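Of the protein chains in this complex, one is absent; all others appear in place.
For reference, chains read A and B in written order, and residue numbers begin at 1 within each chain.
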Amino acid sequence: MFSLLAKIARTPNTVIPTAAFIDTDTELQAVGAQLEKKIQKLFRGSLAIRQVDVGSDNAAEQECIALGNAYYDVERFGVHFVASTKHADMLMVTGPVSRNSRAALIRAYETTPDPKIIVAVGDDAIDGGIFKGSYAIEGGVSSVIPVDFNIPGDPPSPKDMICHLLRILGAVEEKNGGNPGVHPSPQPSPREGRGGNTPKGRNAAK
Amino acid sequence: MITSTLLIIAQAVLVPALSPLCIGIIRKTKAVMQNRIGASIFQPYRDLNKLFHKDEVVSTDATFIFRAAPFIVFATTLVVAVSIPLLGTFIPHLGTSDLLAVLYTLALGTFFLALGGIDVGGPFGGFGASREMTLASLAEAGLLLSLFAVARIAGTTDLISIPHALLALTHPALLTAALAFFGFFVALLVENARYPFDNPATHLELTMVHEAMLIEYSGKRLGLMEWAAANKLFIFIVLGANLFFPWGVAATLTARTIALSLGLLFVKAFFFCFAIAFLESTVAKLRLFRLPDLLLLSFIASCVAIIFTL
Partner (left out) sequence: MTTFILSQTGFVSLFAIFATGAIGALLLSRSDAAANWWGNLFAIIGSLWGIALGAAALAGNQTLSYSTTPILSPLPALDFSIDNLSALFILLISSIALLASVYALEYVKHFYGRYSIGALGFFYNLFIASMLLVVTASNAIVFLMVWELMSLTSYFLVIYDRAEKKNTQAGLQYFAMMQLGTIFVAGAFILLYHFTGSFDFDAMRATAFQIPTLWQGVIFFAALIGFGIKSGIVPLHIWLPDAHPAAPSHVSALMSGVMIKTGIYMLIRVLVDFFPMPPLWWGVVVLAVGAISSVLGVLYALTEHNLKRLLAYHSIENIGIILLGLGSALMFSSLSMPALAALALAASLFHTINHATFKSLLFLGAGSVISKTHTDNIEEYGGLAHRMPQTALFFLVGSMAISALPPFNGFFSEWLTFQSLFAGINSGVSSLTVSAFLLAAGALALTGGLALACFVKAFGVTFLARPRSPHAEHAKESGFFMQVGMGTLALSTLALGIFSGKVAGILQTISASFFAPVDAPALVAHTAALSVQHGFASVSGVALFALIAIALFITFVASTYGVYRRQRVVLGRTWDCGAPLTPRMELTATGFSRTIIMIFKRVLRPQLHVAATYAEGNTYAPISRTAEFSVTDIFREYLYQPAAALTLKVSELIKQIQSGNINAYFLYTFLALIGILCMTLI
């Protein structure tokens, strides 16, 4: 045990400073409606993320796991991962939504309480990525459930993910005194084939 | 009359107010030992605030037990909060501060926690409840007898009066208190789902005990359950700090004694939180069937402590 303690004492702190995530020119891909200011403020203090894997090749998951390590340390922003969709505020969906996991994804979406944010992580989740056009997939998370934000990349690096997260939460705006830096550009979301799931009151809680 | 009511309200407010801070300190210490920065020590307050502002999703299979359990569990922690020597030994005795009354009021909370886990009929809540009840039933003997050992030395089982009675002793019974404290500390770890009994930060349902029973809760009910768990930890820490290390506990209602008492309590509680976080960072979680051995050790230590008091 003492060697463990000595090692802990000796190892230098390698956490990447917050400034590195805020000063870049990352463009936020907002696909759904704009996030309400009050919800943004609420989640800026504490965000619970549930990572949902719908047929992914695990590349994006590895990067998600790396978010919690001693370099990126996403916990210092008040973000933590939870084990149940009922505890979650944000669903980070990875993978191109294989046909067999379509029902599971809809259930995961329904059991997450409002207000919630759906983020499609990785090119696979956005529109199928390298699997686009395959018979075995639905073709992107937005074809099944309404997505709010995309994080592009195959897979997106933890640095990209944190940059996007901070912008989603409005932490950059807050840091820059209300100036968003780069304006988020809303893109039209393809919503065919969602199975008639139009939840009311999503993000409408005040 | 008014002072008594104010004191009761003060304790009932102070315990829920300070308990998330304990959780925050434990998490921060663990993060620092893992070479990270980690969340701030006030993060649990933000988590609770967010949870109380969220909607809930309740399963159609759930009955009134699931809906009522968080309120009952939280209420039991409030009842115990006014029965422990937090501010000092001058707080009014309401007849609920007997050691058995405190333990069984907490057991009332455990009962509804376990039933709430079974209620939704999911696979995880059931085995979480099973494991929690196994560990709780085996831990009770050690916890009861360790507190009784201290009660014997002090000459009363009224938890509020024990610190003052211990300070008045001419011959401190250090060996007894040390053995009883070991028994109590093991019980603290098991009742609050800490290492080596349970991992409070795990995502693997197969390794969960306490978290598995909370897996179906959301919104304010989840907030109440998490807060109640934090309250329970804080209550155990206060008992451990003020019953086994009673130096500085206020005996009279003056600003100076209360300030000294609370200040020393913060220091003692900080050491407890640090010890728990240290254990969680260095010791591995034990396999479920190894845990009864540890609980038996707690029971034997408490028995030996009582025998030393004769």
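One rule holds in what follows: a contact is a pair of C-beta atoms (placed from the backbone, for glycine too) under 8 Å apart; a residue touches a chain by one contact, two chains touch by 3 or more.
If you're wondering where the values come from, they're calculated on a predicted model, not measured in any experiment.
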- Missing-chain contact among B:166, B:215, B:235 or B:249 belongs to B:215
- With respect to the chain omitted from the figure, which of B:43, B:105 or B:261 is a touching residue? B:105
- Note on the structure: In the whole complex, of B:7, B:37 or B:72, the residue touching the missing chain would be B:72
- Message: For the chain not shown, which residue from B:3, B:137, B:207 or B:254 touches it across the whole complex?
- Response: B:137
- In terms of residues, what is the contact footprint of the unshown chain on chain A? 84-86, 101, 103-105, 107-108, 110-111, 113-114, 201, 205-206
- Item | Those residues of chain B which, in the complete complex, touch the missing chain | 12, 52-65, 71-72, 74-76, 78-79, 82, 93-96, 98-101, 104-105, 107-108, 110-111, 114-115, 118-123, 125-127, 129-131, 133-134, 136-141, 144-145, 148, 152, 155-158, 215-216, 219-220, 223-224, 288-289, 292, 299, 303, 306-307, 310
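Going forward, only the chains that are shown with their structure count from here on.
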- Taking each chain's centre as the mean position of its Cα atoms, how many Å separate chain A from chain B? 35
- What residues on chain A touch chain B, complex-wise? 1, 4-5, 8, 11, 13-15, 42-43, 45-48, 69-70, 73, 75-76, 78, 80-84, 86-87, 89, 110-115, 205
- Taking the complex as given, what residues does chain B use to touch chain A? 31, 33-40, 43, 46-47, 49-50, 53-57, 202-205, 208, 211, 215-219, 222, 282
